[in-house]
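Yeah, one chain of the complex is gone here, protein chain that is, but the others are all in their spots.
All chains are identified by letter, namely A and B, in their written order; residue positions are counted from 1 within each chain.
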Amino acid sequence: MYIYDTFDHTVTRERVAEFSQQVKRRLAGELSEDQFRPLRLMNGLYLQLHAYMLRVAIPYGTLSSVQVHKLADIARKYDRDYGHFTTRQNIQYNWIKLDQVPDLLAELASVEMHANQTSGNCIRNVTADQFAGVAGDEVEDPRIVSEIIRQWSTFHPEFSFLPRKFKIAVTGAPKDRAAIQFHDIGIQIVRNSAGEVGYAVYVGGGMGRTPVVAPLIRAFLPKAEILSYLEAILRVYNRYGRRDNIYKARIKILVRDLGPAEFTRQVEAEWPEIRPSGVNLPAAEEARIEAFFAPPAYEKIAEPVASFVEAKAKDRAFARWVSTNVHPHKIPGYGAVTISLKPIGGIPGDASSAQMHAIADLADTFSLSEVRVTHVQNLVLPNVKQSELFAVWQRLGEIGFADANIGLVTDIIACPGLDYCALANARSIPVAQQLSKRFADLDRQHNIGPLQIKISGCINACGHHHAGHIGILGVDKAGQEFYQITLGGAGDETASIGQLIGPGFAGEDIVGAVDKVVATYIAIRSSTSETFIDAYRRVGAAPFKESLYGRR
Amino acid sequence: MAVVDRNGPLKDAWTRIGEDAPAPKGASVIVSLARLKNEHNSLFSAAGAVGVEVASDVDLADLEPFLARLGVIVVRMATMRDGRVFSTGRLLRERYGYAADLRAVGDFIPDQVLFLLRCGFTSFEVGEKFPVESLKQSVAAYSVWYQKATDRAKSVVELRGENSSRGAPKGSSS
Partner (left out) sequence: MAQAKLESKILTANRLRDGETVYYTAAGAWSPYVTEARVASTPDDIDGLSKSGAAAYAANIVVDVNVIAVVPGRDAKPAHIREVIRASGPTVRADLNKPVVRPQR
């Protein structure tokens, strides 16, 4: 993991002091709410329905056990004993008091954490593949360039007041687990024909009311050039992105209006002007950052691991959990465990302070003290020895997080929705809970196979409904909560936007409607190995429409 | 209206003149871009010094012919969210080599002045309510920056380079 040096500590400490002053000026009335709002948002502080909400940055989803313990302590001390892990790999606290935020930030800073740029019209926390550094299919660890981007984007002198928010995601592997094509900039680490490592750059993706799959604007960017190229993209956007209408202010609209070719031409014209400015990192600094992500000291373990094979043979429930929740590790004898924060009937992404402490302890005992956050609102223990998977599974059972449902129908993404969020039109969490209960039977879940349901409580799409195999969007229809269904979205390397299937459903009917969609898939799939998304792409929307709305 | 720089209030000799008002002989006048383009010959010969006020999205090619002779460029932020001003400042300084006073006017707050300074602005026209007293504190908020910018403050990257060439420890220090 990256470890702060004296400069990182200084920046973080000075930020705490600056924001503490801003809070003080606000409470003293020296700053009006209009003036304070952009300042507090740049610090991830929102005003929601019941209280302030603080979004704490978890850069590229990587946490140490010490940090997880601290997040748990903060939940207990400053909140109501729980936190919510988000689709941007961050954590949110829902019951924060403004006058306590300075103390909270100082505690975060003590474990090299912050809430910088987790909201506001600036470059947001960079997200990345949760299996960074442990996935066998990756070209290079995406955390290296993510940390480089984190530092470059922190309080950027030129790009801190953009037309709108700006999100960057990185994948180091061809299998996209970071939904990069739904980001303002998506970076894929690739190797060119000469065997050199560099970046494929996608620009102008996004969700919200205008979902767009980002076009590729550069197939290969040499590694050393990433910051000058990002600066060129941001400068074109900062100067020419629309500022007259917040719904048209994201870079995706600029790319669409100019056309990807013209946008690319402008970036490529700006880039050579920026390259000599010294923004690109010197090799020594890149090497310094890279060194922090060197592989930990793994043991040499021969596979198969007899005790692991035996445990799977003896315990069917454990074997099933392994099949869904343990990802292959690049080192023989290890596995990466996804901890499901989706217990049946639970609130997706929520964890109590006790659960967080228990997970931090598990990380210390079994996973080289590391934890990751996934954009699907789960946690990962990235470095577990196969011989210890059984013990991890049992302890996860004790805290209610051992569901064998990763990637299945109950592994649902849901935004906080109208239960918490000031922007929401409808509740998301109760829909997720009811769906989870409806599909609780594990045999049935495993029979249905990979299926992603994603729920947003408003058009801003924090619940990624556009990228759900089954997407659910909550709307307000004359004061009633209604839910629209989209089908066929995907957030991986085959990115696609779900299509609205028909009129929405009332809250009491949405679960039945989803059940019908699933039943239709079961009826039409060519074999049990044809997944929902494959079947949908083969047959299209027609049979699903018919089962939901009848023949027209 | 007052004009300040990073240290506090400034004595300001510049006067804005309207589209039709004659430029007083020998005075320091700020005119619109349109007037500058139309009357630059007479303005530069009559007035003591000439400045121009432009919008944050000004086409820099329009300004380029006059840059060497202008005494101030006033860039107007439409609102405090108008971040174009930061790119405009950097480009004027770093790409077009503009060297005289670069002034921001508009709805910015003290917390943004630090960013404006980093992007090449040197003076700030502020309203009555602007808390000039808190400016000093705001601009001193950070002692180090991750990025290089127009103000040539050493970036964290450069400082790290100096540290390591001096053999200082690289890891965590606190």
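By definition in this document, a residue touches a chain if its C-beta (ideal position, glycine included) is under 8 Å from a C-beta of that chain, and two chains touch if they have at least 3 such contacts.
Worth saying up front: this structure is predicted, and the values here are computed from it rather than measured.
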Seminar exercise, completed: Across the complex, visible chains touched by the hidden chain are A
Exercise. Which one touches the absent chain: A:Ala17, A:Leu98 or A:Leu216?
Worked result: A:Leu98
Problem set entry | Option from A:Tyr334, A:Trp393 or A:Tyr420 whose C-beta touches the chain left out | A:Tyr420
For this session: Sort through A:Gln433, A:Ser496 or A:Thr520 and give me the one touching the missing partner chain.
Result: A:Gln433
Exercise. Which parts of chain A are in contact with the chain that was left out?
Worked result: 26-27, 29, 32-33, 47-52, 80, 96-99, 347, 418-420, 422, 424, 427, 429-430, 433, 479, 481
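Simple rule for what comes next: only the chains that are shown with their structure count from here on.
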Exercise. Where the centres are mean C-alpha positions, what is the separation of chain A from chain B, in Å?
Worked result: 38
Problem set entry | Residue ranges of chain B in contact with chain A within the complex | 57, 78, 80-84, 86-88, 90, 94-95, 109, 111-112, 115, 118-119, 131, 134, 137, 141-150, 156-157, 159-161, 164, 170-174
Exercise. Residues of chain A touching chain B in their complex?
Worked result: 3-11, 14-15, 17-18, 21-22, 25, 30-31, 35, 38-39, 121, 151-152, 154-163, 235, 238-239, 243, 273, 277-279, 281-282, 284-285, 288
